[in-house]
Each structure stands twice: as C-alpha cells, then as structure tokens.
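Every protein chain of the complex appears in place save one, which is left out.
Right, chain A next:
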Amino acid sequence: MTDAVIECRNVWKIFGENSKEAHSAVIERGLSKKEILEQYRCVVGVADVSFTVRQGEIFCIMGLSGSGKSTLVRHINRLVEPTAGVIRVANQDVNALEGPQLRQLRSQSVGMVFQNMALLPHRTVIDNVALSLELRGMSRADRHDVALEKLRLVSLDGWGDRYPDELSGGMKQRVGLARAMAADPEILLMDEPFSALDPLIRRQLQEQFLDLSKVLKKTTVFITHDLDEAIRLGTHIAIMKDGRFVQVGTAEQIVTEPVDDYVADFVKGISRLELVSAGKVMQPLAAGQTPAPSSPSVLASDKLSKLLQVAKEHDGVITVSDGKRPVGVVSRYDLLNAVSG
C-alpha cells in the first residue's frame, strides 16, 4: 500500500513506572487491564492498536472518555511516546526521529486541532494562526500573508487583529483550524475539535470542515465521542473501548454489522436512512427470475431514504438494479425491517 499516509502497527501505551515490565507481562501472559493495574500499578492507555489511514481519508476514532483515543492520536506526532509498536507517518518511523526532524514533522507535516482550542491568549488571532510558521523561522511579513489566506479559508477575514478572548467558541475553533492548516500540512489531527461547542455551531463547523476537506484533501484523523459526528465525517470509523479497537469499518458496516453488543448499543439510535443501501436489504433474484416489468427501479447503491420516496408512490415491490440489469427486489416488508434495524 503506497498511499498509506499514517500507519500504526501494534501500538501499546502503558502509563506508569513499570510500563516495560507490564508490557512484556501482557505479551507473555495476556493479563487483563485490571490485572496490570493490580500487579504493576500501571494503566493501559492504548492496547495493541493497528490501523492505516490512506491519502485524503478522514479516519474517525470514536470512543467514550477514557477509551484512549486522545492518547492514541498523540502518538502520531509523538506528543506521547509509545511503550511498544511502530508508527509510520509519511514513510518515516516517527519514533526514530531526532529532535530537529521531529520538530520539522510537527511544524510542517502534521497540524493539530485541540478540544479546548489552546490558543495563545496573549497573541492576536493572526499571530496565533502563524504560530507554526513563526516557530520555524519564517519572516513576519511572509507568515502574515499565509495566515491571512488561512483566515479567509475559515471565513474569519478581518478578525486578525483581535485577541482570542474577543471571539466566540466557534470562531476560536475556526482559528484553531486555520492554525493547524497554516503550514499546509499533509495530515490533520483533530482531537474532539467540536465537542465543546453547542449543537448548532457544531453542525455548521462540521459542514464547513467537510467542504474544506473536499477541496484540500488532507489526510485526517478525527477523534470524537459522538457517533453521529463520526458517521457524518468519517470515510472509515474505528470504535475504541478500553484502549482497543472494537471495530473498524465504513459507517454502513458499523451500523449494519456491529461486531458486538457494545457497538450495537451505540448504533441503536442512529438513523439508517442515509447509511444503508438498497443492495443490503434486497432479496436477490434467483437465476432466471425476472421482476414484474411495471415495478419501479432503483440502483443498488441508493440509500433507504430513496427507497422510501419510491415506496410512497408505488404499492408493490421495488426492483433493484446494478445499473444494467435487475439484481433483486425489495418488498414493503423488507423495507420496514431495514428501517427499524
């Protein structure tokens, strides 16, 4: 896989003085989280996580607080040192980087957005946005030019001379986003960026972010505790619990094929209308069977919402085709079953 931008292999993070011993004990004897805490007084943050994020993908890591998702994402720019495992970012082994190379990775290749914004309160908005460029020694005029352009990108032009405390929460996080993008990094790490915002603003920022990523095509790792958000944004979603990935897949896979009760519990309240496609719910045609010619037809990739529209106007079964010929049918019964989950 040449287009893998971020690659994590068997990453472990164990906090505590005896983390190395605890780690080998886990590997050799397969201790549980609780046993490690009792025997080694160590806390397991991330346990044996592997994943790959490809060029331009938005990889959502979804989990409740304490599940280790924030710890995991900090391995990518080595704000946290792993106890074991390999992390490769843009074909470099992050753990092998020396001081200057690591700083170069952080200031040029990886931009990060934080849950509580973490803007510098004593600096103007434009100086906050230009931070990574300043740290790397770009001249004042040049970095302000870039910062102005990034502020325009998040529709905050004209706010450059204000201070962070003069901005609303949503605006601050847009500054945070502009700051992360100032160096034009290949990778964005978003650590629950919209969690602290109220629902309406959160929705707006999610849309703005989706629009931006369609244009800029940044490889993104997006941390959230909100499954709705993960489904709306993520190309792939990983569900994390107790430091492990429980399930990784597309939104549709997670919703329609939850691997266990934990995931099933999460997806229960999620609307399936925009996620599940006709191909998933149809009854395949037996060989030689043809549907009634008068029945309406949809594509296998059409979502349930489309099927509902069609079913409102036609009484009988709906034909599902792969674009060329019919491959299955959906009855009202199938449709109701699919919607209720």
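To be clear about the criterion, contacts are C-beta pairs under 8 Å (C-beta built on N, C-alpha and C of every residue); 3 or more make two chains touch, one makes a residue touch a chain; residues count from 1.
Following the convention adopted for this analysis, contacts and distances are computed from a predicted model.
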Options "Biopolymer transporter ExbD", "Tryptophan synthase alpha chain", "NADH-quinone oxidoreductase subunit N" or "Glycine betaine transport system permease protein opuAB": UniProt name of the undisplayed chain: "Glycine betaine transport system permease protein opuAB"
Contact with the hidden chain (one of A:Ile27, A:Leu64, A:Ala96 or A:Leu120): A:Leu120
Touching the absent chain when the full complex is considered, from A:Arg41, A:Arg103 or A:Arg332: A:Arg103
For chain A, the residues touching the chain missing from this view: 77, 79, 102-108, 110, 112, 114, 116, 118-124, 131-132, 134-136, 163, 179, 183
